[in-house]
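Here the complex is missing one protein chain, while the rest keep their positions.
Each chain gets a letter, A and B, in the order it is written, and its residues are counted from 1.
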Amino acid sequence: MSLPRRTLIRSTGALLGAVGAGSLLAACGGSSDTPGGTDGAASDATSDTPVEGGTLRAVFAGAGASESLDPFAGTSPVDFVRNDVIYDSLFILRDGAPEPALATDAEPAADGMSFTLRLREGVLWHDGSAFTADDVAHSFRYMSSPDRPLPSELQMYFDMGNVTVEDEHTLTVPTVQPIGDPATMLASFPAKMVRSGATDFSTENAIGTGPYRVAAFEAGRETRLTRFEEYWGGASPTDELVFSSVSDPQARVNAVRTGQADYAGDIPFSTAKAGIEGSDLEIRTAGDTNRTGFAFVLNANRAPFDDPKVRRAARLAVDRARLVETVLLGYGEPGNDLFCKGARYFSEARPLKRDLEEARRLVKEAGAEGAKVVARSAEYEAGYNDSTKLFVQQLREIGLDAEEQIVSLAEFFDPAALEEADSVTFSSSPLPLPVIYGRMAAYPSFALPDDEFGAAFGEAMAARTDAERRTAWAKAQDVMADRGNTVVWGVADILSLARTNVAGIEVRDQAKYPYLGKAGLA
Amino acid sequence: MTLLAGPVGRRLALRVATGGALLAVLSLLVFVGVDLLPGDPVTARLGPNATPERVAELRAARGLDEPVLTRYAQWLGGLLRGDPGTSFSGKPVSEMLADRVGHSALLAGLCVLLLVPVSLAAGLYAARRPGKPADRTVSTGALLLVSVPEFVIASGLVLLFAVGLGLLPAVSLIPAGDHPIRHPDMLVMPVLSLLLVASAYSIRVIRACAVSVLAGPRVEFLRLTGVRERTILRTAVVPAVLPVAVQVWLVTGVGLVGGAVLVERVFAYPGVGDLLVTAVLGGDLPVVQAIVMILGAAMLLALVLADLAVVLLTPRLRTGGAV
Partner (left out) sequence: MSGGIPTAPMSPTAPTAPTGGIGTGGGSGTSRTGPRAAYAWWGLCATGLLLILLGPELAPHGPTATPGPPYRPPAAGAPLGTDHLGRDVLSMVLHGGRPLLLTGLLAVGIGSVFGASAGLLTALAGARSRLPRMLLMRPLDALAAVPPVLLVLLILTALPGRVGLITAIALAGTPLSARVAYAAAEQVVGRAHVEAAIARGESRCRLLGREVLPLVAGALLADAGIRFTGAVYLVAAAGFLGVGGSSDADWGRLIVEALPGASLQPLALLAPVLAVALVAVTVNLAADSAGHRSRKVLA
């Protein structure tokens, strides 16, 4: 499956057409003027292949003036999408499995405490020089430097500063804990390769090995990229890619609707629900293996959720159907409390059924009746605060004294405040399991203090074969399903708006940041 | 220019001096105040990746564990050298602000340029017919415009002019390397949205002042002596209204430089308001501090100009009676 499943949704605009007063407000959500349009038939569009030439214009949410061509500095969708086509990684993810890119192989040593990295030969930088092991050693040092605003998370696993260059296309990388599958780790975290010595990433110096080179860049506004003919993976079909940064989702929709752009990433459910007029426009989903898991992470290190019974009670109390209907407007399905549905080794346990009586009984049994529960949230993604408000209502129904604590984004991840909270609203795309469980383990307030889980997690990280990994992850997820601290209530579709002739858009690691290196107009 | 040598000149010099002093006070207030804002810049930056160890590391790297006054001294020193520091994104603040302040000033400037004639005309028109349907229409219209949030107005304009009629671009996608002024079609709707919202206050205050002047003894005297209404308006009403109106126009205009956040969002216009809110939400304190200082200085300058306008426009003060 090289192309993501594209689902065409056409919803009716009849609702709005019927409310005359809504004409002014329609701009806020986009609607059809023709009442009684065709009804929500979802179908797979034909998988067109892009033709040679032309310009593809795409809009994504940006980060304003703080956007950067430095592949390790960006934090916004447009940064990720742009830097994905300028720079390459050593490995990429495809359907959750690592696939060689700039590296051809990463072979772990017998003890798992180092691995040998072999590089692809004949790769050229945009300036015509050759890609070598020195570039990799520099990139590792650069991305994990403590002076960086965001040092790479890979240093939690690899000793990034002590890489040995064996020859022009071979390196040895030491690890800090036994790692059985280094390729997955290298593919999962943003680990783009930059040229040896590169520290300045202005428009002229942003040199990568990717299918596009930078022609013009203005942070928070626009990037113009032109095709790199010598790309090692074969030149891309489209002459020029233009990315614009547009933070407001409705403005992204308007840009495509009025022909200013061909593709808009991450559009709101309400827009899809209201429908978009125009026969050459379609709303696409990234498919049901590329959904975002929405969750409440319970703090298992303090009362009342230190008691597995109360954790289970919360999972029995949450009204998954209601949350999916309200927060996701039906664009998704109930979750089974485990993160990363769609990722490799994900355990397809069945969601718990809502059972208030049993939940109340468990709360009573644990002596937690009337216990104070603070549910912390900020609008980190659309739906965080709404889901939290509903969750609080649902916890109250089982005898917990729950209240929401809605804070600003700047405060949200304050570690001290997180440790004081009983529930934190969180979400994740289907990252490889080592990434999500590794991240949660690093947070005192997110970690599950459970010996059996810890042992299974370590086993999974060190496992060298597919079968061993599968067994270990199944064990770890069984613990989570039984007495875990994540309430993944639903998985949400990732929607985009495109002209029907936009083709070749791929999902690699996360559907919110699609890969446009092979995209174009059909 | 002889005016400037006289009492007005002295007064202006004094005002500029106090303005400078206020700016210094403001810098301390802003630095310490922004530092006290809820949220931690480091955890906000690291987001879900913020493990306690990395938070501590980054705090130390950014010098955030030093006392606030030490950091203020360093910041002020940098500011005086023209270096407002480095953003938490790793970029120099000056680079991030460079174009955006100008873009916002352009938007606000165009808006004020239209605001002056529109509000003066509408305000005087209403004031000459107090309580009559014309007055009520103007007042109610202005009030309705100010009651509807600007993003609703902006979205309405987009629906009408971009989606419906296809006359104007829906989003201000200004190409890299271009200045917005080279794309007037992309400025029309942002300026219009701001104007519709901002004009209400000016219209209402101008109307109120003019009503008061028109009902006053001087106008009555002029009327009794048979002076034409038009002349009365020009010689008696407008001069009396202007000192107040200038205050409102200037303060509104400077307010729009940093306060047009929602309009900037709706049109994806690369201005400083959006940057301010993004920086506040992301805890990017150096950016917040720099923007607030720039906006503060602009506001203080506007206030000095407004004071000067009052002096120049009030005959009694102009001749030095008050100083």
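Basically, a residue touches a chain if its C-beta (ideal position, glycine included) is under 8 Å from a C-beta of that chain, and two chains touch if they have at least 3 such contacts.
Please read all numbers here as calculations on a predicted model, not as lab measurements.
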{"item": "Touch with the omitted chain, as defined above, among B:V146, B:L195 or B:L308", "value": "B:V146"}
{"item": "Candidate in contact with the missing chain, chosen from B:V55, B:V101, B:V288 or B:L308", "value": "B:V288"}
{"item": "Which of A:T55, A:S145 or A:T326 contacts the chain that the document leaves out", "value": "A:T326"}
{"item": "Sites on chain A contacted by the missing partner chain, in the whole complex", "value": "15-16, 18-19, 21-22, 25-26, 28-31, 249-250, 268, 270-271, 273-274, 325-326, 329, 378-379, 382, 386, 389-390, 393, 404-409, 411"}
{"item": "Contact footprint on chain B, counting only the chain that is left out", "value": "18-19, 22-23, 25-26, 29-30, 33-34, 36-38, 129-133, 136, 139-140, 143-144, 146-149, 151-152, 200-201, 204-205, 207-209, 211-218, 220-221, 235, 239-240, 243-244, 246-248, 251, 255, 258-259, 261, 276-277, 280-281, 288, 292, 295-297, 299-300, 303, 306, 310, 314-317, 321-322"}
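Here is the rule we go by: only the chains that are shown with their structure count from here on.
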{"item": "Length of the line joining the C-alpha centres of chain A and chain B, rounded to whole Å", "value": "39"}
{"item": "In the complex, chain B residues that touch chain A", "value": "37-41, 43-52, 54-55, 57-58, 61, 87-91, 95-97, 99-100, 151-152, 155-156, 158-159, 162-163, 166, 169-171, 173-177, 265-268, 270, 274-275, 278, 280-284, 287"}
{"item": "Chain A residues touching chain B - in the complex, by the definition given at the top", "value": "23-28, 59, 63-66, 68, 70, 73, 75, 146-151, 153, 216-224, 244-248, 250-251, 254-255, 257-258, 260-261, 380, 407-415, 426, 439, 442-444"}
